[in-house]
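The complex appears here minus one protein chain, its other protein chains still in place.
Just so it is clear, A and B label the chains in written order, and each chain counts residues from 1 on its own.
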Amino acid sequence: MALLAGATLACRADMGGEKTVVIAAGGDADAMIPMVGAQAQARAMTEIMFEKLADLGDSLNTVGDYGYVPRLATSWSWSGDSMAVTFALDPRATWHDGRPVRANDVVFAFQLATDPKVGAATGADLRGVVDSVTAPDSTHATAWFKARRPDQFHQLVYNLIPLPEHLLAAVNRDSLRVSSFAAQPVGNGPFKLAIRVPRERTEYVANDNFARGRPRLDRVIVTIHQGGPAAARAVIAGDADFVERLSPDDAAEVSKSPELRLIPAGSVEYGVVSFNFKRPKGSAPHPVFGDLRVRQAVTMAVDRATLVQSVYGSLGRVALGPFVRAQWSADTTLSQLPFDTAAAGAMLDSAGWRRGTGGMRARAGAPLRFVLAVAATNRERPRLAELMQQQLKQQGVDMQIQLLDGAAMQARLSAHDFDAAMFTWRTTPSPSGAQSAWGTVGYAPGSPYNAGGYSSAVFDANVDSALKERDRTRARAQFRVAYQAAITDAPAIWLYEPSVVAGAAARVSTGTLRQDAWWASLERWDVTGPPRRRAGTAPDSAPR
Amino acid sequence: MSRVGRLLAYGTVAAVLGAALAAPVLAPRDPNALGDDPTRDRRLAPSVQHPLGTDDLSRDVYGRLIHGTRVSVSIALIAAALIVAIAFAWGTTAAFAPAWLRGAMMIFADVVYSVPRLLVVLSVLTFTGQLAPATLAVVLGLAGWAPLSRILYRAAVAARRAPSTESAMALGVGRVRIAFSHVLPALRPHLVEGACMAVAVVIPLEAALTYFGIGVPRPTATWGRLLDDAGADPLGAWWLVVFPSAVIAATVMAMNYLASDARAPRLTAEAK
Partner (left out) sequence: MTSDAGRVQLTIPGALLAVLRPLGRAMLVALLVTSVSFVGLRLLPGDPFAPSPDDPPELAHARAQSRVQFGLDRPISVQYPALLGALARGDLGHSFATAQPVSGIVRSAITNTAILVAPALLIGLALGVALGTWQGAHAGSVRDKILGGATFGYLAVPEFLVALILGGLVAIRWKLLPATGMVGAEVATAPWLVRLPSIVEHAVLPVSVLAMSTACVVARHQRAAVIAAVGEGFVRGAGARGVPAHRILWVHVLRRTAGTICAMAGVLLPALVGGAALVERVFSWPGAGSALVTAVAARDYPVVQALVLMTAVAVALSASLAEAGAQRLAQGEALV
């Protein structure tokens, strides 16, 4: 007992007065070097310690450089023909080991990211837009674009993150992920890595020499849990301070607690039921969904509002098309396929699928039946699928549900081996993702993009010209035509758009969270209340 | 082993089997059917209309519990039958096999036993994705025969060495015949006990696997699925947790009781 008491005392002295925030995450990053990790979590966990040249503003505009805020670069200037942009680096910026950040580091990062040996996640996007990066002097870096594109600036600064050349130049690029740098990366951001135990915990401490001013928090600890629900449980139980996403049930739980609060975090994702235009794994038209009338009828037989309301409550909205409301190209005035069971029934009748005994539909002896593959990586999608199944049954459509884990779902989509599939697209603030997700260019063997094989000349042409259009009003109009085609052709049921809410301990103030990246404002977070209960300190040691 | 206890146990088993068999009569409505207004009718507390309340998706818990009984009991019975059959075949074959094979077979059973069953089932199921109830039952059966096979092996060896068996063998009675006329009767109490224990083990296992999202696929109602449908917070809507857990606990208790009843037949004879 005496030993334990002594330990508590020592601990109190250690921890007293430190501002620590514990962030619960549903999974660990797969690599701790920016641009190299292939998972979304890797972006969060590396961008905490590495700075971009410039970052998206809260408006999430991705056309031109409007709204972008300076980060590592204090300013930038364009060449007359917009084919090059030169960044002036903050001369005070240093790496965590004390060496200054120089233009060579930007050049080096571009070379590394575009080196096929590295297999950087962002390499393809960079190569597609940027021809080369040069360093006119030690504090200026110039990016040379391949062609003028409205989102060229976004693609550059979103995907290129400067790296310390002096530490990485000698590292073998084939084994970058297992290098000692990957185990203990040296960044230049507001926080630096203190201790990392993969799959368990990563600790960051404030960078006292951060050029834009020391962050308010002293320590940030990311604890790794098994999936989002487990991470949420940690926050609800008071074992952690912040979780980036709560399920609707957990959000209800959090809203009841005085020690916790909800933070609307927006989202850049939307959920769909994608129909396969072709037979699973084949090229002949799909016996059910090859027919436009059936796709439209199935869409109209599903009461999307009820589905979303039942499962998400106030935390979800019906999706509008192949985009999210947070993207600048979003359009809420498109004409939607209505929920209309009578019309749906009539369309199925006219397509030859007539009701038989037991009320189920069939055509030439073949029942109207299909399997919905569901990515069961959260609790919401299976519930949506079950509701949908019952609604379709009333229209005589026999839908079977098959739940798949993440890896199996990817395999099925990549092999184009499904009748219909329910999953979530996590996009970026730029609307350009719609091109590969639903355009003819996305459809390819072994690729999960546009796995259903939707191919519309109207959609393709309008998305393509909208992405090249520099005038936002004209681009909007072109996107509108494309989106309307994607609604009318019904390649998918545009089902839900979750409003992500984060959960946080009341004592942590986070300010507004950026819709696509909760960690973007971490340097401005603060701790205002007493330490967490059980944070290793006794309650009476709290500052009064 | 009191008379009341036995009555309760048999009563529970009869009720559960009855519910499983007569599910369509007891709950004629489709167990997956939604309420009239899924948004309004979700998570309703027990009432006259819904004696056990409704779940997250507005479905009637009573209907799902009755139909779930059918699936969960079928899984348990198939798995138990498989466990008993494999264990019986393995144990008696080993008992009558030459010494070297006998040793090898028992070591194999030991090896199978020492790999935690749940770990095996967990990894198999997470690999294959969700399985149809019958396939799940087979996996559970294949993973669980080892301990019973050892018990049956010992009993079979004892039965083989019994004077009546040895004299029958001396008289040249065929092995198969001996197995059925001399060994099987001696194994009967062990078989009954083993079967009851198997059911008592498989039922919570199915519930756990389904709860963790790797058991029987949706929307099929099973006891585990009902617990899963209760949501992440088991204290939120009590009727979603209490009824399925009570049914699981009662069934497992009854089967455990019958197992110990079978284990001590002489004792009960004395009690009478």
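Quick notes on this one:
The definition used in the following text is that a residue touches a chain if its C-beta (ideal position, glycine included) is under 8 Å from a C-beta of that chain, and two chains touch if they have at least 3 such contacts.
In this text, all values refer to a predicted model and were calculated from it rather than measured experimentally.
Checked against the hidden chain, the listed residues A:F275, A:W425 or A:Y443 yield one contact partner: A:W425.
Of the candidate positions A:T86, A:N104 or A:Q410, contact with the unshown chain belongs to A:Q410.
Within the set B:L17, B:A33, B:V138 or B:M253, the residue that contacts the chain not displayed is B:M253.
The chain that is not drawn here is touched, among residues A:A169, A:A237 or A:A346, by A:A237.
Annotation: of B:A81, B:L122 or B:V138, B:L122 touches the absent chain (contact as defined above).
Across the entire complex, the residue among A:N61, A:N159, A:S329 or A:Q391 in touch with the chain not shown is A:N159.
Although one chain is not shown, part of subunit B still touches it, namely residues 107, 110-111, 113-120, 122-124, 126-129, 147, 200, 204, 207-208, 211-212, 227, 233-235, 241, 245, 248-253, 256-257. Even with one chain removed from view, subunit A keeps its contact list with that chain: residues 3-4, 6-8, 10-11, 14-15, 20, 22, 24, 27-31, 36-40, 43, 116, 118-125, 159, 174, 177-178, 182, 194-195, 197-201, 203, 219, 221, 223, 225-226, 230, 233-234, 236-240, 375, 377, 405-414, 423-428, 433, 436-437, 447-449, 451, 532-537.
Keep this in mind: only the chains that are shown with their structure count from here on.
Note on chain placement: the centre of subunit A and the centre of subunit B lie 44 Å apart, centres being C-alpha means.
Against subunit B, the residues of subunit A that register as touching in their complex are 229, 233, 247, 249-250, 253, 306, 309-310, 376, 379, 382-383, 385-387, 389-391, 401-405, 408.
Those residues of subunit B that touch subunit A in the complex are listed here as 32-34, 38-39, 42, 56-58, 126, 129-130, 213, 217-219, 231-233, 236.
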